[in-house]
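Worksheet: the structure to be examined is printed underneath.
For this view, one protein chain was removed and the others were kept in their places.
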Amino acid sequence: MSGATLERGIHAFKEAIDAPVASFFSSCVRCGLCAHACLFYTETEDPKYTPIHKLEPLRRVWQHEYTFWGRYAKAFGLSKPVTDEELGEWESLVYDSCTMCGRCSMVCPVGNDIAYMIRRMREGMAASGHAPEGLIGASQRAVTIGSPMGVKLPALQAQIRHLEQDTGLSIPVDVEGAEYMCLLSSMEIMNFPEYIGAIAKIFKQANVTWTISSEAFEATNSGVQIGVSDIAAELVQRVVNAAEKLKVKAVISPECGHAYFAIRWEGPNLIGKPFNFKVLHIMELMDQLREEGRLKTTGKETQRLTYHDPCQITRRGGVVEQPRNLLRMVAENLVEMPEHGTMNWCCGAGGGVSSNERADALRLKVFSRKKAQLDAIQAEGLVTACSNCRIYLEEGLEENNMDIPVTSLTETIAEHLADEGQTGAQ
Amino acid sequence: MTETELLLWVRGPALQVATVIFLVGVAVRLLEILVLGRKVDLAEARGSAVAGGLRTIVMRSFADRATLQRNAFTEVTGWIFHIGFFVTLLFYAPHILMFNSVLGFSWPALPTPVIDATAVVTMIALVVVLIHRVANRVMRFLSRFQDYLVWLLTLLPIVTGYIAFHRVEIAPPPLLIDIHIISVELFLIVFPFTKLMHAFTLFMSRYYNGAIAGYRGVKS
Partner (left out) sequence: MTQITNETEFRRVLDGLDAERQRAVAAQFVKHILPLCDDERIARVTDVAASEDVSEDRLAEALRTAKATMTDCHARCGAEGDWKAQAGYFVARAAVAALTPAGQLPGGLAWQAAMSSRMAKTCESIVTGEDLAGRESTEQYRILTDYLNS
């Protein structure tokens, strides 16, 4: 990252400290409960992974800049300044062992939203040049190419052509006046392109007009993951420009956790003004269609299925009941993991962790938490609504010799769509 | 200094100074937080931030079942010493008289034997909490000098109060009470500079947490 210096990092830390952050630091009583909520601690028992500890450099900046006694201590040379070396040490704590899943924020007795603070701390980490290589590359590609994985329009068009052939349906691009503009994550375009076919089928049945924008098809916001709000805002603005140009009612976020959070909750705040269109996760839209009676399915999955909540969509995003409503339509044996919904355990790969090769070993190690959850209910199938969760759950399951297929919620619904004249029973 | 002079100083200027430092210190700390402000959320709300914030202020005192099971010791000992501390502080008749002289109103006291027992339980709980802090891997790792200092300053008023009440013959009764009051003054003076501020800021933190989550339609 050009222009990265400790000075810029400290400055970014200062900018990141708002009333909530100051309140949170003031309230911490060092009870350690956050550690027991974080899979990076519970599966390693290494106290350095205690969530509040990951914020230590930010805390010291808060102390020395925004508390009267801290300022005096600094003036009298009694404070320990944050050093470049220290930020180097903290890089892996902030980026490798945290997905911003927010489970710690749910259990802190004094109410600290630690994930909120980590997001803000990343701004300083990136500005000081202490962010993982993988994320830096992804962000640069996102800005210059339009996709963190370098997926260019011709590649997307090839996938679209293929899916049009497979499904026999047209996949609209750049249609002005469509109700919905659908975003896609690079992970989906590369690893799970059938998602595009699935939504085409669903929208056809529900009689929904939709489109993809050739100018802004990428959902993934690498800027949010690395913590560079300027990049994050640029990526959001592209989507906004396309949505306004195509005059759509709503932008549909695909099966990707952080993409949803970035556009739905951070988006307007990054660009400094409200959107004049709605933002929905594909699950929210499908559930709406279900409620309106426009989604007709047939047949049911019979194996013991469970749903993995992507943290950014459920706990941090607020989409909790919709996947369950949808799955109940097509699954007769849906069971919940012991801790599910807003108290689910993270897959361990979100928030940039999966882009970071250095974090691979740790990420695989902490999968044991998810394994325990699945073992407890003897799950035979796992459904989720985030392609990052999906592929890294697959990896974790494979590493642990667990034979549980992982499928996408949208694709599962699409597979059970009733043909005309066929509804309800098999 | 004679005994009378000490008594007058402890219950007079010292108490005034300690109280002023406490009140001004707390006010400054709270203002320092509020002045930083919070940007208005421009995303479309799904739920009510205010309702969420108020809900979390209350509900965050109660952990979800799995968290409770996982951290039973911390949760239970925490509850015991906090409740014990407040019961001893607020429902002991001589304390209520003191509050009355400052606030102008009072409330019913609990029987003194109950307070006595509560104080004992609280002291035991505090000792247990210290042992836990040192023995527990995470707490030991996180703890700084301040955590141990605050522990001591929280324990001292209860211990000195207990000793004064039982007229333990280590010093004349008026002196025992002076020592108790001095321990309270220390507590008040150190309060704004430490994590004891959580007594006030936890309302703000819980509110922010619940508001941020409530805005998105999540009960935190």
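Going in written order, the chains are labelled A and B, and every chain counts its residues from 1.
What we mean here is this: contacts are C-beta pairs under 8 Å (C-beta built on N, C-alpha and C of every residue); 3 or more make two chains touch, one makes a residue touch a chain.
These numbers were taken from a predicted model, which means no experiment stands behind them.
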item: Touching partners, among the displayed chains, of the absent chain; value: A
item: Given A:124, A:254 or A:381, the one touching the chain that is not displayed; value: A:381
item: Residue in contact with the excluded chain [from A:14, A:74 or A:141]; value: A:141
item: Contact residue for the chain not shown (choose from A:39, A:149 or A:181); value: A:149
item: Given A:7, A:215, A:244 or A:398, the one touching the chain that is not displayed; value: A:398
item: For chain A, residues in touch with the removed chain; value: 134-135, 137-138, 141, 147-151, 154-155, 158-159, 161-162, 165-166, 168, 186-187, 190-191, 193-194, 220, 222, 225, 301-303, 349, 352, 354-355, 357, 381, 388, 391, 394-395, 398, 401, 403, 405, 407, 411-412, 415-416
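We adopt the following convention: only the chains that are shown with their structure count from here on.
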item: Of chain B, residues touching chain A in the complex; value: 28-29, 32-39, 41-44, 46-47, 56-57, 60-61, 63-64, 66-67, 70-71, 74, 78, 136-144, 147, 193, 195, 197-198, 201-202, 204-210, 212-213, 216-220
item: Sites on chain A touched by chain B in the complex; value: 17-24, 26-33, 35-37, 41, 45, 47-48, 50, 52-53, 66-69, 105-113, 116, 264-269, 272-275, 278-279, 315-318, 320, 338-339, 342-343
